[in-house]
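The complex appears here minus one protein chain, its other protein chains still in place.
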Amino acid sequence: MENEMYSGIFTPIVTPFDSDGKIDFTKMDHNLERWSDTKLSGMVVAGSNGEAPYLTIEERLLLARHVVERCPKKTILLGTGCESTETTMALNSRAADLGVQGVLVLPPHYYKATMTEDVLFRYFSDLADASPISMLLYNIPGNTGIHLSAQLVKRLAKHEKIAGIKDTSGNIVHLSEMIHLINDPFSIFAGNASYLLPALVMGAAGGTLALANILPDDCCRLRKLYQESLFQEAAGLQLQMLDINRLVTAQHGIPGLKYALGLLGYKGGETRRPLLPLSREGKESIQAALTQYGALK
Amino acid sequence: MENEMYSGIFTPIVTPFDSDGKIDFTKMDHNLERWSDTKLSGMVVAGSNGEAPYLTIEERLLLARHVVERCPKKTILLGTGCESTETTMALNSRAADLGVQGVLVLPPHYYKATMTEDVLFRYFSDLADASPISMLLYNIPGNTGIHLSAQLVKRLAKHEKIAGIKDTSGNIVHLSEMIHLINDPFSIFAGNASYLLPALVMGAAGGTLALANILPDDCCRLRKLYQESLFQEAAGLQLQMLDINRLVTAQHGIPGLKYALGLLGYKGGETRRPLLPLSREGKESIQAALTQYGALK
Amino acid sequence: MENEMYSGIFTPIVTPFDSDGKIDFTKMDHNLERWSDTKLSGMVVAGSNGEAPYLTIEERLLLARHVVERCPKKTILLGTGCESTETTMALNSRAADLGVQGVLVLPPHYYKATMTEDVLFRYFSDLADASPISMLLYNIPGNTGIHLSAQLVKRLAKHEKIAGIKDTSGNIVHLSEMIHLINDPFSIFAGNASYLLPALVMGAAGGTLALANILPDDCCRLRKLYQESLFQEAAGLQLQMLDINRLVTAQHGIPGLKYALGLLGYKGGETRRPLLPLSREGKESIQAALTQYGALK
Partner (left out) sequence: MENEMYSGIFTPIVTPFDSDGKIDFTKMDHNLERWSDTKLSGMVVAGSNGEAPYLTIEERLLLARHVVERCPKKTILLGTGCESTETTMALNSRAADLGVQGVLVLPPHYYKATMTEDVLFRYFSDLADASPISMLLYNIPGNTGIHLSAQLVKRLAKHEKIAGIKDTSGNIVHLSEMIHLINDPFSIFAGNASYLLPALVMGAAGGTLALANILPDDCCRLRKLYQESLFQEAAGLQLQMLDINRLVTAQHGIPGLKYALGLLGYKGGETRRPLLPLSREGKESIQAALTQYGALK
């Protein structure tokens, strides 16, 4: 049973930087204007694709305020997960003050062996108890090395402030098990476009998709095809997305995504170090994939 | 594009043993009779669920002949993958002589570091060149530690004797990539019931499912619901299957599956050592799950 | 060939907190006084055992200044690795101003798939180019999911500012390969006490050991036994350390280490959230292991 505010397609937006490594708000605004004109339900600010680990706390908040002001019709989430409970808690409070609708929270993950289910349950519960706004859990074991089990998520879903999860585990059975186990209002999002349709079919509320930075309309269209029971068309579109999606996520990461934005009339800007600019070979493969896809001529 | 003979629901049947460790053909026949009356497309003899690693070559062939004779209306596959090319090749030939329609072939996997894509390509190609009947690849990295990449499978699919794959990787994106990449006639089967519907939606030809030992009709019904575009019902059934499926595959393996067979009027028989009988706790959880599912009162 | 300043036994010191979560400098000073009286070569401030991920930048610097002042005879290193190049670079500069002798630098690790050898080489090279003081690399794949290969370390060891590595991979062959490959002055430290002797035998410069928080003299004695070629005694001591070492590192982490400190007359203080206090069972096993070891009566 999904939460109304948390359904549809969200995109974790990139943060364009200028050549001095500063946030480039001109480029940001260019993108925001375009995304505002789409059917996207919302945006995640300072998520993984926003280079959150390379942003200061103040920068995250600055970005949040900026996006909230410019995109009044979209649901805006802020990525706030830090390693310490206190830091994340304080950030959640300040995020609420700025008017973001919810926060997306990574599990702490540096001390992997110590991050037992009890520790994780307590971490998220403590945050939820203190949070003025709703929270989404963020399961991305490829980056954190921590997997939020279906049983843990079920326990957390009982908290009224915990409204959903972005599941980037890529495991459709795990996603299905959460849907099966959880009876509370709770929105489960596919965390990567490569399995959006399977997730929707099993009952996901939507997707929070890096790919929606560059192909927001098509991501929304895939969901619409599903909702209209046009499964063959939906499956065809899903299959067509696989190549370009892989290139701008798993294979080339943020440098790939920013390069693709530039090709499609958005403004990706620079990345922050240690990320390096995309290789020539990477650029060529993305250009070829976007052409093959039909997004470039 | 799927191969006609290779579509629908198959089940890798268990091999019942008596208390002396001999194959119990009486129990086997009891089960075969029931499975023959279902809509199952076929059966795999001496697959993973048939305790193939505990069978001699002669036993595998004996079982194949037995099942072929008793189930003339079903497509019968024999699991033949051994570590050495020559052993598997000889087994494939003898299987063909017995009248099985195809063979299901594991990759060699003991020398994991040496099993490069080139070695695997050559292994399967050599077998296919020599095989009188069609072959299905078997990707089950949880047991073998070897993953057949989508690119490798695409190359192999060009061989006219290589008719499909049972993919038990559990990775719906990998399965989707194979469907997207392969243009030759090739049948892709979900290798576990926990993601049958997502696999069908993406274009899989069917499933080869341990769960179909105990719930053949429901596995077939799930596929029918999908074919009739009754997606909500299909998703509901898929979710309902998750618990019992997990118990008789990942969690308790063959001892769990054989116990469940007994509860449902089939005859599981004993397992061979080193497998141990199911614990009391395991028995209780399977009984509870089958009751919850509605298969037991 | 090891760097003179970087040899012997170092300990990554814990950071005691009070019940309000503030750094407890009284407890810290108690410990520093005792550690100053040992044969430890030096201390790492704000390393993994210092709860670095739960400290702000300002707290790390405050701690560094504090320890430098109180322990003038020890080599003091500061853990400075953050995800972004710029943040780490700035922290390194400020650390140098405070008089720490060197910095211990984690690889960036959130975007694991993007952290290629080229990215990591550039990250550490950029830092070293800008660093006023020497740097030690920190390889701890269990926490970061990133492994610094021997070939990468060899390339980095050529930089005059890169003086060594703390290798907590636990892979004695990897450690041996680095010793074999690297001809530049470079100090290789065992990163865990469980393989200190094997590392020393292969040519390591010493160890940077959580266990040296609680058993500094014995860790130094193990090295002395090795230096005096008393190998049987050294091996005996090494074996004896395994249990308690496992309990205060892999098994119970920082809560375990802080509890053990308390038992031995040090002052561990509280941990910061999300870490939870040690369970009763954990406490009992640590007490038993320290008694068995002979450190407690």
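Here the chain labels run A, B and C in written order, and each chain numbers its own residues starting at 1.
Basically, a residue touches a chain if its C-beta (ideal position, glycine included) is under 8 Å from a C-beta of that chain, and two chains touch if they have at least 3 such contacts.
Being a predicted model, the structure only gives us computed values, none of them experimental.
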Message: Touch partners of the unshown chain, restricted to the chains that are shown, please.
response: B, C
Field: Full-complex contact with the absent chain, from C:N143, C:Q238 or C:S285
entry: C:Q238
Field: From B:K39, B:K112 or B:K158, residue that would touch the chain that is not displayed
entry: B:K112
Message: Touching the hidden chain in the complete assembly: which of C:M202, C:L215 or C:I254 does that?
response: C:M202
- line: Cross-chain touch to the chain not pictured, restricted to B:M5, B:L62, B:L230 or B:A250, is B:A250
- prompt: Can you name the residues of subunit C that touch the chain not displayed here?
  reply: 170-173, 176-177, 179-180, 194-195, 197-198, 201-203, 229, 231, 235, 238-240, 242-243
Field: Missing-chain contacts mapped onto subunit B
entry: 21, 48, 53-54, 56, 83-87, 108, 110-115, 118-120, 122-123, 126, 142-143, 145, 250-255, 272-276
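Rule of thumb we're sticking to: only the chains that are shown with their structure count from here on.
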- request: Could you draw the chains as nodes, link the ones that touch, and say if you get a line, ring, star, complete or other?
  value: line
Residue-number overlap at the subunit A/subunit B interface, same or different (half cut): same
Field: Cα-centroid distance, subunit A relative to subunit B, in whole angstrom
entry: 36
- prompt: Residue numbers in subunit C touching 2 or more other chains?
  reply: none
